[in-house]
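The structure appears right after this line, and notes come after that.
Every protein chain but one is kept in place in this view of the complex.
Entry: subunit A
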Amino acid sequence: MANLARLVQYGPEAWNLLQGVFCVYKPADMTVGYLRKVIISNMCRDLNLLDPRPATLHMAIEGSVGDKLVITQRENFADNSLVLGPRYQAVDFKLSSALHLHKNISGVCVLGINSGSKRTHTVREARLIRAYTVSGQFGRATDTHFHDGKVVEKSRYTHMTRGKLLKAIMSIQSAHQHKAINFLGLDPHSQEAYEALSSEGLVRPARNSPPMIYGLSIVDFDLPSFTLEVLCINETCDYLKLLIHDLGLQLKTSAVCTQVRCIRHGPWTLHHALLRKHWSLEHIINNIGVCNPMAKTVTPKVASLVNTKNVNTGYLSNEK
């Protein structure tokens, strides 16, 4: 199906298109609040450059009551943007994020503008699986578990091998899988548990649960640094940094997290995310055209989120 391109020059038309969910690549040391401000100010700047709505006219009644009274239309000085201010201002916009990313996390950030801010709420409730690339470095540990913290511990890491790391990772993953079953309240050796974990899909806790890891693998291993790919839900930045720190402890060395990058948020990937230089009206509207339809499918038709209260009706899921 070919997508036809349309040239929009009229401000209000562009405004009407600027509704929905879009995807942005958040830089590493930027808070989501600052990101919002930058995007909104860029939108204002671009919208104010387009053609504004036609100015209204001022009906003036001139003359004298004794003579004739003439009704004329004059230029309405009160409807001038020099008097009222720019047509589009920062207060006009609603911009919300699906997940409030920490300052240290870079990567895919799903945002909703104007009417799309309701959609971001749906996205958050859907508890989609996110994929992260977490990089760490052996040899030191800091108080904040991140590379810019105060170094608390230093240790040798030359005994580290890829195999040892893999072993540690697998143990973490299986521990999380057991936890997933425990969420159902089922006996791990029962038939029901088997069915729940069958190839049809993943079990996701419906309520706010602790972070659950569904997949862990090594992407890069280059002593002292290494990179892991983590698939998880309900995670926080601190949890991922702690994961690296705990890995170091488990492997009898110490590790610090150097980078946390979100590469996937449900259906939205790095491919959809807009770089900072592309945070302008044209690119964002095009992005909405691509990303907004995906937001309609985040809530699955079949209940895949397990309600931890009704464990007897624990159901199979459709993976998203």
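As a working rule, contacts are C-beta pairs under 8 Å (C-beta built on N, C-alpha and C of every residue); 3 or more make two chains touch, one makes a residue touch a chain; residues count from 1.
As a working rule, contacts and distances are computed from a predicted model.
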Exercise. Which choice in "tRNA methyltransferase 112 homolog", "Protein TRANSPORT INHIBITOR RESPONSE 1-like", "Transcription termination factor 3, mitochondrial" or "Proteasome subunit beta" gives the name that UniProt lists for the one chain left out?
Worked result: "Transcription termination factor 3, mitochondrial"
For this session: Using the touch rule from the top, list residues of subunit A that touch the missing partner.
Result: 25, 27-28, 58, 60-66, 69, 74, 76-86, 106-107, 261, 270, 273, 275-277
